[in-house]
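Structure first, then comments.
Here the complex is missing a single protein chain, while all its other protein chains stay put.
Should a chain be cited, it is by its letter among A, B and C, assigned in written order, with residues numbered from 1 in that chain.
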Amino acid sequence: MPVAPRISVQTQDFNAQAEADLLTNGRKDVGALVSFTGLCRDEAGTLTALELEHYPGMAEAELTRIAEEAIGRWPLTGLTVIHRFGKIPPGDNIVLVVAASSHRRAAFEAADFLMDYLKTRAPFWKKEHLVSGGASSWVEARAVDDEDAARWT
Amino acid sequence: MPVAPRISVQTQDFNAQAEADLLTNGRKDVGALVSFTGLCRDEAGTLTALELEHYPGMAEAELTRIAEEAIGRWPLTGLTVIHRFGKIPPGDNIVLVVAASSHRRAAFEAADFLMDYLKTRAPFWKKEHLVSGGASSWVEARAVDDEDAARWT
Amino acid sequence: MNIRYFAWVRERVGIEEETIELPGTVKTVSDLIAHLKSLDEYHASAFEEEDAIRVALDQVHVETDAEIGDAREAAFFPPMTGG
Partner (left out) sequence: MNIRYFAWVRERVGIEEETIELPGTVKTVSDLIAHLKSLDEYHASAFEEEDAIRVALDQVHVETDAEIGDAREAAFFPPMTGG
């Protein structure tokens, strides 16, 4: 039976260790666990926060579709995707993907695939709020994200 | 200045979250963190433990060389490698790699590379101890690990 | 039909959500976009760069040549930038 992914779209922060433990505790069939954490970055020191807007309902539905696609492609023992929304200050967590499998290559590829598809298909949009108080602006989609996603087709 | 990797070869368990926090706390330049945990697997229920033998001194030196190779190849903001030795029961952690970067592709590739090279180059050997009490035996190296490592040359 | 807007599409239209009676001539997403553009200058401005806009019908991504069929909700938004 294929595993059921755990999907959450939430404002509060997540705990990557607790999520990993949910996929491994009490089991002996997990040989590899790959965890990806995406954080709010601000090297230039110009941001007060990124504001994440999402499409409630579709965000969960699309993340579930992407997760199920990954489960169909790789022999996973567990898969968790958490995406935050709302205002997120620099240094804070935005997204978490945890993929567990008997085998390391499956766990790596599933997590990598999931992030590529999430970037281009999950209905979230980032707006930058500036320290300067200037007009906040929407982050533009990058062509490289489409290229990354195209690696899996 | 290139980052200095954190390398540890130890008997005690590690905490993946604490290691990730060391690479992200108080920083705003980390956009992506990829963590790989390798666990002792025993789907058939035949093992009491894996015993990890290592070459003290060379294990640390070789992990450092592999980590520095990764730091030379990808723009990382931090890199941690922890490998345990001694008897490890099924379900417990064996190895941890955490790669942090501004960019997700660098973090994924560095962690993936590091595990491939670690598998084929770091001086650790696994011996299986059996529930049956039968003769314990050394795990054989797998050709697929050499193929995985060859992807990076 | 329920219409939702997100990110800068929402800001240009000036509303998050509206309910619209579709003329019988609106069969595809393209037809719907043409109809919305005709409503007022805000809609027209939001859909000015039509290629930059993505569409979902009942929360599933579709192309602009998709038939609207029995869909109850259409959503318009820029390319996604989550993750």
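The rule we apply is simple: a contact is a pair of C-beta atoms (placed from the backbone, for glycine too) under 8 Å apart; a residue touches a chain by one contact, two chains touch by 3 or more.
In this text, all values refer to a predicted model and were calculated from it rather than measured experimentally.
The chain that is not displayed touches the following shown chains in the complete assembly: B.
Which of B:13, B:53 or B:147 touches the hidden chain is settled by the complete complex: it is B:53.
Chain B meets the missing chain through residues 38, 52-55, 57-58, 61-62, 83, 94-95, 115, 118-127, 138-141.
One rule holds in what follows: only the chains that are shown with their structure count from here on.
Of all the chains, the one whose CA centre sits at the greatest distance from that of chain C is B. Note: centroid distance chain A to chain B, computed from Cα atoms, is 23 Å. Averaged C-alpha coordinates give centres for chain B and chain C that are 48 Å from one another. Residue numbers of chain A whose C-beta contacts span two or more other chains: 38, 115.
The residues of chain C that reach two or more other chains are 83, listed in rising order.
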